[in-house]
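The complex appears here minus one protein chain, its other protein chains still in place.
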Amino acid sequence: MAIVLGENRYGKAENRVFRITRHGDTHEILDLNVSVQLMGDFADTHLTGDNAKVLPTDTQKNAVFALSHQLGPLEPEAFGVALARHFIGTQPAVSGVEVRLDLFPWHRIECRGTPHPRAFRRDGSHVRVATVRASRNGADLRTWITSGLEKLVVLKTGDSAFKGYPRDRYTTLQETDDRILATEVSARWRWSESDPAKLEGVDWAASHRAAMDTLLQTYAEHHSLSLQQTLYAMGKSMLEAQTGFAAVRLSLPNKHHFVVDLSPFGQRNAAEVHIAADRPYGFIEAVVQRDDAPPPPATWPTW
Amino acid sequence: MAIVLGENRYGKAENRVFRITRHGDTHEILDLNVSVQLMGDFADTHLTGDNAKVLPTDTQKNAVFALSHQLGPLEPEAFGVALARHFIGTQPAVSGVEVRLDLFPWHRIECRGTPHPRAFRRDGSHVRVATVRASRNGADLRTWITSGLEKLVVLKTGDSAFKGYPRDRYTTLQETDDRILATEVSARWRWSESDPAKLEGVDWAASHRAAMDTLLQTYAEHHSLSLQQTLYAMGKSMLEAQTGFAAVRLSLPNKHHFVVDLSPFGQRNAAEVHIAADRPYGFIEAVVQRDDAPPPPATWPTW
Amino acid sequence: MAIVLGENRYGKAENRVFRITRHGDTHEILDLNVSVQLMGDFADTHLTGDNAKVLPTDTQKNAVFALSHQLGPLEPEAFGVALARHFIGTQPAVSGVEVRLDLFPWHRIECRGTPHPRAFRRDGSHVRVATVRASRNGADLRTWITSGLEKLVVLKTGDSAFKGYPRDRYTTLQETDDRILATEVSARWRWSESDPAKLEGVDWAASHRAAMDTLLQTYAEHHSLSLQQTLYAMGKSMLEAQTGFAAVRLSLPNKHHFVVDLSPFGQRNAAEVHIAADRPYGFIEAVVQRDDAPPPPATWPTW
Partner (left out) sequence: MAIVLGENRYGKAENRVFRITRHGDTHEILDLNVSVQLMGDFADTHLTGDNAKVLPTDTQKNAVFALSHQLGPLEPEAFGVALARHFIGTQPAVSGVEVRLDLFPWHRIECRGTPHPRAFRRDGSHVRVATVRASRNGADLRTWITSGLEKLVVLKTGDSAFKGYPRDRYTTLQETDDRILATEVSARWRWSESDPAKLEGVDWAASHRAAMDTLLQTYAEHHSLSLQQTLYAMGKSMLEAQTGFAAVRLSLPNKHHFVVDLSPFGQRNAAEVHIAADRPYGFIEAVVQRDDAPPPPATWPTW
């Protein structure tokens, strides 16, 4: 009954790459947090401390910044593919790469109605994310890409009910036809295509804007009988709008807002004044997918 | 050399009040975090445990929610004054009140270009804040109000230099004519008027929007020779625009973005690729004020 | 190419259960954060909003507190099994349960060398964690249990080298025979036995203490040629010491401490003064396992 090395990976996390692209006096910016993880033939360093195959994480950091300079202001998905190609292509020991990229959005500051060419304010409403997983396929690179967003907080004050649920001895919840439905959206959409050459024409930024718009609009207009139903409607509308997506995964905490009981003070609170609660909270997760969606690679952990 | 009780206060912090106001099918929302602190004749509870003068913090919480219901969707400054008036007016032991209010801004979700009447997304770009300090003045209430904002992250890619500074044996910094200038703005502006009756007509929301616009525009358009100079310009423009403000206090961390040295890789980085640093960071604080500004009350904390 | 529901689950997260057990004037405490996730036949609520099978998360919360009262101060692993058994046993729609439990450790306050019977201080050095995954197996319950810990920060000032690594065009790192090795340990150990009846005699607390001691001692005494080698040594020693473990997973950020270059000031810093860096950081993850370890269930996400 020997003890052996199982799944393993390593890399440099949270490289904070900030890029300026100058078009004369007008500047564009790109603000990324890039994390690299390498998989491959790394048994030696674990078992004996022989580092002959271990590209230092410091070198990985240098490569992230140098390649950003060489390649220019790529979209996160494209930069992730380029980084994966670099590490797989130059390190024989590396057979798989995972790159996680967070993009922090910024807006130009408006001065008398005109966007300023060189001054920006951060848009704290969400973080755009992408993950690229790559593996060698003989001489070829195959890539599995997810795009997504995090920290998008939404709330609706109507069109949300919850009733018809089973009751057991621990059930005290009252049915409701009208409750606040609030959540902080984490969404990932997985692209079907794994041949990076076929994805070169994708306008990643436009697709992301459209996906977020679809998600928000469906959330806003859906008459919700449960947060699960709203989740499914959001994912379904995103798949219908963008044929390149194989699946959408949504993770939705139910951020409870409770109507405050003011009857001890002789006041009738018609669902006007609520208390926003912290913990505990409901938590709903599901994948909405095409029935012929290719499975994601059996990586670790499964997305 | 006896041991005695010094400055003291107590209250209920972080009451998360969420209000809906319904105009038919169109709803308005108001999302507040309200903290109350009471000052007064509380020696007994400290010295003997006699609580006869200690209004429970649980009661304070109830009052915050009940008064929000009674008073409707007041602006933070007005709600703070009302809460202060309530506690001073009903509790003989209370001679001073401090109310801190955070307002979390939300936007309506846009659906095909139309703002939705009942669906919202949180604007994470800043938090609006207000503080009301009140004390009895005979039968009258006097209030010192500050308005402000926090967590407003801004960055400019040009029009920022830093040079001409003194050098000592520990100085290695290079002078620069062109650096990224980024900060997370915390701003407070103190109102001159301390008679709450004379402030009843103030449009707090409009004043706040205008103050933030002035701050942002000055930051964007200022040709900066130091973050201190930009700070002063921001404060000065806000005082010039709004005569009700006695003083502006700004706290500005210098969020460093360093040009990455790519010369070891044969690359010339013309201030395109930067690394966004975490710690340490510069920190600049100053008050810009009218020379005849009345001093704020000698409140606590003093150390 | 229809759109369908994929993997899904839901539950109540972060129920903060705090228990007192009184033995006369001496009290024991148990401080838990319990999160429940249910898997099963929940297509209806997603597709039509029919909630007939959706036990409310509010009910789940009530069950967590009520069962804690009924069952007494169980160890996290045992309480997780009991909760899983409850939800699977009483809800026909539920076929799988995942319970995550965080235990916050406390110590008694010492007064003149004697532990106080009713006063405690929190031990912030780590959080003990457990995860129970359960599924129906005909009439039987099968459970896969992991125990572990998080937020254990360790550092060694010697016995750590890193050299012999490959160099490419982006490598600037210097080899070292002597560096600070610091990390924040996240560890999980998976138990081989999935029949809960056979685990009833386990002393979970004693096993946890022993596992943490083994982990710390191996970390302290290992002469490290790489963080990977130290990771493997830690996992191996834990498996050798406790035959009930099938595998150990360790996630180790490399918390870099860089020697500060003081040569511009004429000072020779012999690795005395360092700067503790925030980002980026190395990140090392691996599983150390028995070669005959049964695989974990194909759940979502694979642990």
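Every chain is named by a letter (A, B and C) in the order it is written, and numbering of its residues begins at 1.
Keep in mind that, in the parts below, contacts are C-beta pairs under 8 Å (C-beta built on N, C-alpha and C of every residue); 3 or more make two chains touch, one makes a residue touch a chain.
Every value quoted in this text rests on a predicted model; they were computed, and no experiment measured them.
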item: Per the touch definition above, residue among C:Val17, C:Leu103 or C:Leu225 touching the missing chain; value: C:Val17
item: Contacting the left-out chain in the complete assembly, out of B:Gly24, B:Gly138, B:Gly164 or B:Gly266; value: B:Gly164
item: In chain C, positions touching the absent partner; value: 15-22, 25, 27, 29, 31, 62, 65-66, 68-70, 106, 109-112, 116, 118-126, 151-159, 180, 216-217, 219-221, 257, 260, 262, 264-265, 267, 269, 271-278
item: Contacts of chain B with the absent chain, listed as residue ranges; value: 1-16, 35, 37, 42, 45-59, 61-63, 66, 90-91, 146, 162-168, 170-173, 188, 190, 224-226, 228-229, 231-232, 235-236, 239-240, 247, 249, 253-254, 279-292, 295-296, 298-299, 301-303
item: Touching residues on chain A - with respect to the absent chain; value: 169-170, 172, 264-265, 278-279
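Throughout what follows, only the chains that are shown with their structure count from here on.
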item: Central chain (distance from its CA mean to the mean of all protein CA atoms); value: A
item: Separation of chain A from chain C, taking each centre as the mean of its C-alpha atoms, in whole Å; value: 24
item: Gap in Å, rounded to a whole number, between the CA centres of chain C and chain B; value: 39
item: Computed distance of Cα centres, chain B from chain A, in Å; value: 31
item: Shared interface positions of chain A, touching two or more other chains; value: 15-16, 62, 66
